[in-house]
Structures are given as C-alpha cells and as structure tokens.
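Just dropping this structure here.
The complex is shown incomplete by one protein chain, all other protein chains being positioned as in the whole.
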Amino acid sequence: MTQHLPAIIIVVPLLSALLVAVFGWIKKTICFVIALPAMGIVFLSSIVLFYKVITENQPIIYFLGGWSPPVGIAYNIDHLSSLVLVLISGVTLAHLIATRQTVIEEFTNKVSAFYTLYILFVTGLMGIVATGDAFNLYVLLEIASITGYAMIGMNSGRAYLACFNYIIIGTIGACLYLLGVGYIYLVTGSLNMLDIASILPGLVDSKVVPAAFIICMVGLMVKMGLFPLHGWLPNAYTYAPSSVSTLMAPLTTKVMIYVMVRVALYVFTPVLSFSVIKPGNGFTWIAVAAIIMGSLMALSQQNIKKMLSYIVIAEVGYMVGGLWLGNRMGITGAILHIVNDAVMTLCIFLAVVSFSSYKKRDKLSDFQGAFKEMPVTAAVFCVAAISIIGVPPTCGFFSKWYLISGGLAAGHYAFVAALLFSSLINMVLFFRIIEIAYFEPFSDHHGKKHHVKIAEASPGLLIPLIIVACMLIILGLYTDELVTHVISHAIPAEIV
Amino acid sequence: MKKLGLIIVLICGSLMLYGTIDFPDWADPSSPASTHLSPYFIETAMHDTAVPNIVTAVLADYRGYDTMFETTVIFAAGLACFFLLRRFQRRAPDVNLFRHMPTGITLRIKKGGKVPVDSSEFERIDSIWVPYDLIIKTTCRLLIPFILLFALYVIAHGHHSPGGGFQGGVILGAGIILYAISHNLRAAKARIKERFDAYMCSAGVFIYVGTGVLCLLMGANFLDYSALAPLLGTDPIMARSHGILIVEIGVGIAVMAVMICLYYNLSSAGRQDEGL
Amino acid sequence: MEMIESIKPLLAVLISVVVVVPLIIISRRPNTREAWTFVAAVGKFILVASMLPVILDGSEITCTVASVLPGLDIAFRVDAFGMLFALVSSSLWIVTSVYSIGYMRGLDEHSQARYFSFFALSLSATIGVAFSANLLTLYLFYEMLSFATYPLVTHHQDIEARRSGRKYLLYIVGSSIALVLPAMIITWQLTGTLTFSPAGILGGQASPAVVTMLLFFFLYGFAKAGLMPFHSWLPAAMVAPTPVSALLHAVAVVKVGVFCILRVLTGVFGIKLLADLNLGTVVAVLASITIITSSLIAMSQDGLKRRLAFSTISQLSYIILGAAILSPKSMTGGMVHIAMHAFGKITLFFCAGAIFVATGKKYISEMAGIGKQMPITMTAFFIGALSVIGLPPCGGIISKWNIAVGTLETHQAGFLVVLLVSSILNAAYFLPIVYKAFFCGPEETLFPDKIKEAPLWCVVPLVVTAVLSILMFIFPQPFLTLAKLSVGTLFINP
Amino acid sequence: MIWQLDIIILSFVVICGIAAITVRDLLGAAILFGAYSFMMCLLWAEMGAVDVAFTEASVGAGVSTVLFVAAVFRTSRRSKD
Partner (left out) sequence: MNEIASFIIAKYNYWIYIVLMMIGLYAMIVKNNLVKKIIGMNIFQTAIILFYVSIGTKRGATIPIIYHGHGDGSHAVHATDYINPLPHVLMLTAIVVSVATLGVALAIALKVYRRYNTLEEDEIFTQIRRK
C-alpha cells in the first residue's frame, strides 16, 4: 500500500471533507472527530513519504489514472516537496487541535461547513506541493484560494471588504499564473513540469519564455503578497476569524514561495532562471524593498494581527530575496526559512489567539497584564518572538544565517543590510509588546505583590502551542541534518 | 485613479504585446502545442478509452485528476456560498403577502395576523410584488421536463458529442433555477430541499472520488478505471469508457446541486425565503 | 596538549537550567526554592572546580553537543582562560545567591521565583560563554544571557525599569545583531570555520581592510564590554535590584563582554595578525579613552551605584587594554583582572545594596557618617575600593602590575601613563566616600550612633568577598597560573 | 474557421466587454455580460472548441448571468461608474 501514499495524502482529506459535509448536518460535534484522524493519517503518510524519499534518495513519482507523464498527471514527490508536505500536515494538525474551541465559538452553527472548507483548503495546499503538473497546480491553487476566501470572509466587520479585495487580487494572481502556463504550453506543448524542464532550455532564444517567466512570477508574487503587490494581505489576515488567520498566515504565503522555488528551479531550470533571463537582481531588490517596507509598516501598526501580517510580508521578502540570490546558500536559506517561518508564524499567531481566549486582545495596549495572567503563553510568545528576531538556538537564526551568507556570497550587501535591519525592527516590535504585557499596569516601586489570578488558555490550545514552541528550538538544533539530508538534495546540482 | 489605472493597464498591455511577438502563428498546425502532446491524444484516445469525443476522454481519464478537483472546486464554491451567506435565524417578515388563487386578489397580512398556511386556495408570494403570470408559469412547466431530459442526454452522450457531466449538470441546475424563477423560491425548495441539495453536492463528488478509491482498492493507481474491468464485467478499455460515464454522472450531480445551492443563497441573500 | 572528551562542561552549563524547573514548580515555598538555588550554585561550582586539575595539567576538555550547521557545532572547550572565568563566576554565584536571599527577603520583593529562575539561567549562559569552543556557541550564549538578564534588570516593573530595560536591550541585542552577526558570518565565509584557535583563524585569509572592519564590528558588537560609546546601557541598568547589579558588573554581563572580546582577539584574529596590522594599538587607544573618560564621569556621579557603574566601565577597558598591548605579561594581567575586579567590585556592590537595605540611602551625599552605623559594611567597602584602585593588600594590584609591566616590555609607556592617571582618578572617586563615611560626622542626627547593619544574609557575603579580595593578593596562584597557562598557548609562536 | 466571421465576432466581443463595464445600470451590465459570454461562446464554437463553447453557453451566458441578476436584485442597480 505504501506505493499509493501520494494518492492517500490527497484522497483521505478529500473523503473526510465530504463526510464532514454530510454528517455535519446531523451532528455538529462529529466534524472535529472526523477531521482529526483524517489529518493524523495525512501527517503520518507525509512522514512516511518523507522518510522514503530520504532513504531511497530519489523522488517518488505517482501516475494518477495510470497514465505516465506527460500524457497524464503525475505526482512528483521529491526532497523539497516531501519536506513541505510534512510541514503543511504538521502545522495543520497542530492548528486543528489548538483551535477546536475557537472554531466552535466563531462559527456557531456553521462548524461543519467550516471544517469542510478547512480540510479542502489543506488538501489544496498538499496537492499544490505534491503535483508535478503545471496546470493541475493551478486547479489546486484555486481550491486553496476559494476555500481561503470563504473562510476569511466569515467574520463580521471589515473582513468583507478585505476578503473582496483578496478575491479580486487573488484571482488576478492565479489567472496570471494560468496565463504563464499557457505561454509555456504554447512553446513547449507540454504541461508536465519535468517534461517542460527538458524542453525549455532548447528555447532560450524565444521571447515567449521570458514573458512566460515574468507572468508566472508576477502571478505568484501577487499570491504570496510580495511588496508592492501585498495590498490584500494585511487586511485579509487582520480581519479574518482568528482560527483562519492562524492557519493561513503560516501556510498560504509559504506554499506560494514553495511554488516559486519549484517553478524557478524545476520548470524553468536554473539555467534559464539564473543565467538566461536573469531577473535575480531585480527580484532581490524588490525583496529588499519588501523587507524594509514590511518592517516599517509593522512598526506603525497598533493592531497586533496587522503588525504580524506586515511581519509576514517582510518574511516573504526574506525568502524571495534568498531564492533570487541564485546561489546555493541563499536558496538553502530560502527553503529553510519556508519551514522555519511557517512554524514561527503558527506559534506567534496561536499565542495571540491564546492571549485573547478570555479577553479580546486586538490592540497592543490590550496586552496589559497579559504575562501575569498567562505565564505559559507568555513564555511561548517570547520564544516565538526570539525566533522571529533571529536569535540562536531557535530556528529563525539559522535560516537567517544562510540568507545572510547567501547575500554575502552573492555580494548583495543591501539584502544583508535589509535582513539585519528587519531583525532589529522585529526586536523593537516584539519588545514593545513584551514591555506592555510585562510592565503594565505599573506597580509601585517595589511592586508589592499584585494578586493576579492566573487564567491560562484551555489545555487543548496550550499543549499544541508548547509543542510548536519546542519545535522552534528542535528545528534549530537539527538544522544541520535538515540541510545536509534534505535541502541540499532539493537544490539542483548546477547551482553553486 | 482612473488615469493611473489606465496607464498601468496600457503598460501591462504593451508588455504583453511584446511577449506575443515570438508566438507561433495563430492556427499553425506545426506549432509545438499541436505537435508535442496532442497527436498522442488524438491518435490513441479512441484505442485507449473507446470514447470518440477526445475532449471527454482527456477530461475524464487522462486528466481525470484535474477534473476531480474541478468538481471539488465547484463543491467548495457551493459550500462557500452557503457558509458565507446562509442565515438561519428565522425572523418572520413584517408583512406577508398572500394571493387568493381563484380570484387573484392579494392579501396583505401584518405581523401577528393570522396566516392561511395550509390553505390550497392561498399562495404566499414574495414581498416584492410580482403579477400573476400564467403564461410564464405554464410555458416553464412545459419546458422544464424537456430541459432536464436534454440535460440527461448531454451527460450520457458526452462520449460521442460535445457535452458531458459538467454541461449536463449545469443544464439540470438551470432547469431547477428556471422553475424557481417562474414560480418562486419556496416552490423550488419544496421540490429540492436545502439539505437534500447539500447531500447531492457531497454525493456527486463522492461518486468521483469513490470511483478513484475503488480503483485504488482494486490494486491499480488512483483513478485508473481499467482496474474496474472485473467489477463491470468488461475489458479494460470498455471499463475506462464506463468509468468515464460514472464519473461524469458524479460531476453532473455535484454541479447541478451546487448551481441550485448558489442560486438559492444568492437570490435570497441567504435567507432562502424569498427569491428572485 | 591533551584533549579530553567529557560531558562535564555541558553539565556545568545545564545544571542551572535544570534547576529552573523545580524553582517554578515550588515557587510558593521560599525556603525550598532558595535551597534549590543554593544547591545548584554549589553543584555548579563543584563541577567547574572538578575540571580545574585537568586544566592545570595543561590539558583541555572538549564536548560537542550538536551539529547545527554543516561544519558548525554547538561545542564546548574548556581551556585555561575559560576555566578562569568560569571559576570566578561560579564561585561568585554562590555568594551572590546567598546575598540575593537576604536582599530579596529584606525588601520583600515580588516575583522572587521568577527572579531566581532567570538568575540561574543567566549563570548558565555565562558558563556557556566561558566554555564555548567556537564563535557560534559563544554568540548563542551571549544572546541567551542578554535575554535572561532582561527580566532581572527590569525586575521592579515600573516606568523607570522599562526605560532602562529598553536601553539595555537596544544596546546589547541591537549591537550584537547588527554587528556581531554579520561579522561572524563574514568570518565564516572567509575562513570556513568559527572554532577558536590559539593562532587565530583569520590570519592570511582576509585583506587588512576587512580585518580592521571585522575588528571594529566585534569590538563594538559585544556591547556588554561597555566600550565607549556603547556604554550608556550600564548606568541605566542600575535600576535593577542590587544583587543583579552585582551580577551584571562583577560576574555575568560585563565580564562576558570583555571575555568575548578577548576570546575574539586571541582566538579569531590571533596575536600575530593583530601585531602585524598594528591593530593592537588601535584597540588599546580606544580602551584608554574609555578608561580616562569614564573615570572622569564617575567622579561627578552622586548616585553610589552610578558611580560604581562608571568605575566598572573604566575597569573593563583595563582588561581590553591589557590584551591589546599584546605582550604576554599584560595579557596575563588583563585576564587576571577579570577575577580581581570581579571580587573587588562585587564587594562594593554588596555594600551599596546593604546600605540600601539597612537605611534606604542611594546617594553618596547622604552617606556622611554612615561608617559609624555600619562599620563592617564600610570596612568591606574600603577593602573593595582598595582592590579596584589597585593598592595592596588587595588583589587589584597584581593585575595592574602585570599590565603595567607589559606596557614597559613593549615600550608603550603612553599606556602606563593612562594606567597611573586612572588609578589616581579611581582613588579620587572612591576614597572620599570612605573618608566621609567614617570621619565626617553627620550634620544632623541622620544616623543614630548605634550599630544597625543589614541582615546577616547580606553582611556575610560581602565580608566573604572582601576577605577573598585580600586573599587574592596573598594567594593569586590559581588565577595567575591559569592566565599564564592560557597566555603560554597564545604566545607560542608570536 | 472563417476569418471574416472570426473578426466580426471578435469585435462584438470587445464591444460587449467594454459596454459591460461602462453602463451605469448594473442589471444592464449583467445582461451585457451575458451577451459577451454568448459571443465568446460563438467564437469558440467557430474556432472548433465545441465543448468549451457548450460549457460557456451554459455557464457564462446561462447560470452566471442568472447569478449576476440575482445578486443585483438583492443589492442595488445603481452604479456610479
């Protein structure tokens, strides 16, 4: 049965989504009961796939419908995608458990519809990562997007308009990607990524190939919210229900960057991406602008979720910049940061959800006294903050290490400076919150004991939160293994 | 803003025009798109699947996986619409309008007034008053069965002519929507209930995925219909043909149900009380 | 030289991390909690001390924990210099924790469990810095120390504490991220290794301009060393409870800063490279400027703790100066000064704290005649001051003497002048306090003539450290030997 | 494929497209969009893409228009631009 694992990681959630949709009409509480084992199976399957890919050291290719590519659609699970699969399923599993209570509170009588969309969203992301077909990727992208729109729009207040903008901009992005695939198809006649990669290098003289490249990349940049195409992101994440933004912030942008890595390295091949078309320098400068603007915009926010959203924008800049440095170090950093940033973002967003589990905490000033009431969440928050700032031994440091090394090796000092600048700004940002949460309300000089009742979030939220926080450190300590056994195989050999 | 937008658009447009210069000529039979992959489909689809309509064959078999997700997309859209719009809290409208069928007189009953619910002579009408139009109702009533029949034909005959599950499903849905427009939403809901519709959505997708899983259980790859041959009692090639039919039916059901769901929710802004 | 694999360094680092768990769990029972702290402190000292004989034999202990990046490990290596520093900090932790107990109880401070936990974490980080085998490990523990001391510095949680905490973090973490991190990565890119080696790793790998740039990055990046103009966090951090200030100044924070700079100067740049490019003199000049300036500033301070803080800034630069002169003698002096200054300065801080606990006085102008009320404390203060000034019979003279001899050996008499001037300045700002305390009668009856010392928990540690300061003069061997051992490896092939 | 027919339909498509986004009455815009879709469907049928044309006829010209009309009916017909 293990040879069918690539199908299982998609089929199991799909079937469970249908089950949830049907049984949700009958009994609301059953939704979580169905969703949890389904995501568990997906997580385990991804781990097995990951293990298989690493031990056998070759990609697993699965022919869907039994048709070999390029005729049929194939799943191509290599080092890179298996890593991201594990990441997505792991993040989802943790998130699913952590937000159980929040979901019930936020979607009282639409829990079943929510869980169906939730599982479909994750299915879409898993499919995007696993697929080896350029057009199939578009379809899965749309699944993830449409479910994402719906989940974001399900909040009162400004969410609607934010969501509407997201739909419009997201559709432009997806359509541009589709158009880019059309251009590729026009000149190659193929849709399978490996097949395209074998044909494209022969077409270096055509003007269509750079056009296809630029259109694809712009589409993906819109989807990942790279500055200056980030307009939809902050509002969408800020006003979305908290159980949704905590899932989308870690996953959506990261998966889009994965797609960018895949398209750049495996569709357009490194030769075209880094030698013939050479957008690298321009893209890295855009990334520099993204990092700086994201950090500065984050600095001017008073709403915690909005601030975190702008940090997400800056982090997107990290990864895009790292990728387009075009050297091994930078790309390693970008891929490593996909993993690390997903976990970091999950951790920090969940911590914010945990902080607001009894009292709504939106504004920075709402965090007064939060550390006294919730010491465990506070500790987790600090770990995540330290990781985002980039301090060893948390994982954020190590990806930053690679990114900076890559920037130095490529001689792109502005990128290095932007990374350091953003680290400093992140430090200011987080310590601003920590100061409010730790100091206020002020005590008298010798702070006679305030008796604040400790009111921690429910264990269902806390335990996944602590596990995620531990993962931040564990990932940091296992960077070496991750890089030598996984990421170094994921980068084509011709990149030095 | 307008000028800025225009400038952006013009710049984008000219860049894209620049990109098209190297395109192969339009309708050139020797362009890569026509020579690389498509000859395989054209020449062997008939042998592989016994389906003369190559589009159907490619859609449901070679690229059946895409189509499965296409169905899932539409399922997600229906669900999303329900999720976003549906309002369950039943707030009785301030004013109810009832029409006395034999005479065509309209009663306006305020909140709290006695409502002739079960009377066969009275009919509740939408608050935006619509004249009683016998011609439309009758014509639609006559047309709808044929529309539905045609839809079924489109689904079933997708192997040999343009059409297939998706088009047929849309037409099926359109038939119901026509009924809802010509009568009213409540009448349509009486025929196809919301919950039934939701089940149909899931069932349609389930037929598709289930077929794939069945193939998986038979030991072949996911969605490899030829593995169904022992179950269907045919040779693998015909099994593919039948498999395509099965999934097309699934697509048809799902699409129909989703179209109805979209209409129900959009036309009534989620209340599912008064429609178009 | 023999290398011995042992897990002891790791244990020495971890013991105080582990103790945090029981500290939090039993936070409601002060006695048990403080017993745990004490046990951990003693345990740590025993672990460190147990490695001493091996080190004195001329061997080194190594321990690789994890490989975090290809070719880069989190690894420990105990050499003589690290041992010296670890010995100082672990022994002083015992004293400080005893003092903390007295101080915190005396003032009935809040959140004591948190206080002791982060105290323990800080010590872990300090020992980690002392034992780190490469720059990455050093950086890791350096940052850990920065964050672990933040809650200690801001313990009072009032507006003033917040302001100082902000300054503290901005200087320390900011400089380390903005300067040390890139410098470290550049070093790694140039050399492919970050492991400290006695001969330095940068030699012959980089152009002089790059080396100079890296030197400045490191020098100012380790802002804990308080080299001007990156010093102003230190006076600001004086809002912390006094045991924390003592820890900051004598043991953990500032000494970690200079330790890091010395490590980088010797282990990364190497004596030879510094001498070849004449960078030693540059560093020495910078250090001299800091020494003189901060001594002058110290004279104008009225707050006792602030005066001590500026004194610390100038004393730290002695250590850097000692290393930067690049002669074996002065290097030895610099290293030993870590220990000598630590004992002297901690005594002074303990005294300041004891005065505050007993009388609530913070300013020097209020302290006339206090010697009559607190004779033991002020005597200890006098001894500590002598040690810091560098007069016999206290330990400070030994290190200063060595540095001075070094300046003469290398014919850099200018720095000798700096040393002498600053010693005079030291005397000028310390001795008046003592004089006033003992010999000036209070104008009004500010202090009743009866003796009212701080609680016993506070007095005993400061007596102990004062006595140790004197003992250092008589028996400087352990530290001197270690420093000589370390310098011996550095100057093998100058 | 008859290129004259092709060009005529293409120009109709463009006209309908521009009209659909310029008329101020949203109901009119919805109907014009339906016309646009129908022209598109004709174009595709003429280009030989029968299945796509069929789908566009049922979806674009059919259901989409109904959905637009439904949405306009539930909101407002007024549009400032």
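In order of appearance the chains are A, B, C and D, and numbering begins at 1 in each one.
Just so we're on the same page, a contact is a pair of C-beta atoms (placed from the backbone, for glycine too) under 8 Å apart; a residue touches a chain by one contact, two chains touch by 3 or more.
Predicted, not measured: the structure shown is a model, and the values here were computed from it.
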Checking the contacts here: which visible chains does the omitted one touch? A, B, D
Can you work out which residue in A:80, A:139 or A:276 touches the chain that's missing from view? A:139
Touching the hidden chain, out of B:1, B:142 or B:190, is B:1
For the chain that's not shown, point to the residue among A:171, A:198, A:303 or A:484 touching it. A:171
In the full complex, which residues of subunit B touch the absent chain? 1-2, 5-6, 8-10, 12-13, 16-17, 20, 23, 25-29, 31, 33-35, 37-39, 41-43, 45-47, 52-55, 58-59, 63, 66-67, 70, 73-74, 76-78, 80-81, 84-85, 160-162, 166, 255, 262, 265-266, 269-270
Which parts of subunit A face the unshown chain closely enough to count as touching? 135, 138-139, 142, 146, 149-150, 153, 156-158, 160-161, 163-164, 167-168, 171-172, 175, 178-179, 182, 185-186, 191
Just checking the interface: what residues of subunit D touch the absent partner chain? 1, 3, 6-7, 10, 13-14, 17-18, 20-21, 26, 29-30, 33, 36-37, 40, 43-44, 47-52, 55-56, 59-60, 63-64, 67-68, 70-72, 74-76, 79-81
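In this section, only the chains that are shown with their structure count from here on.
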Comparing A-B with B-D, the busier interface by C-beta pairs is A-B
Could you work out how far the Cα centre of subunit A sits from that of subunit B, in whole Å? 32
Determine the centre-to-centre distance between subunit C and subunit D, using the mean Cα coordinates as centres, and give it in whole Å. 78
Nearest whole angstrom, what separates the Cα centre of subunit B from the Cα centre of subunit C? 75
Which subunit B residues touch at least two other chains? none
Every chain pair meeting the touch definition is listed as A-B, A-C, B-D
In their shared complex, subunit A is touched by residues of subunit C numbered 66-70, 72, 74, 107-111, 136, 139-140, 143-144, 147, 151, 154, 156-159, 161-162, 165-166, 169-170, 173-174, 177-178, 181-182, 185-186, 188-189
Going by the contact rule set out above, which residues of subunit B touch subunit A in the complex? 15-16, 18-24, 31-38, 40-41, 61-66, 69-70, 72-73, 75-77, 79-84, 86, 88, 195, 198-199, 201-202, 205-206, 209, 212-213, 216, 220-227
Contacts from subunit D onto subunit B in the complex sit at residues 1, 50-51, 53-55, 58-59, 62-63, 66-67, 69-71, 73-74
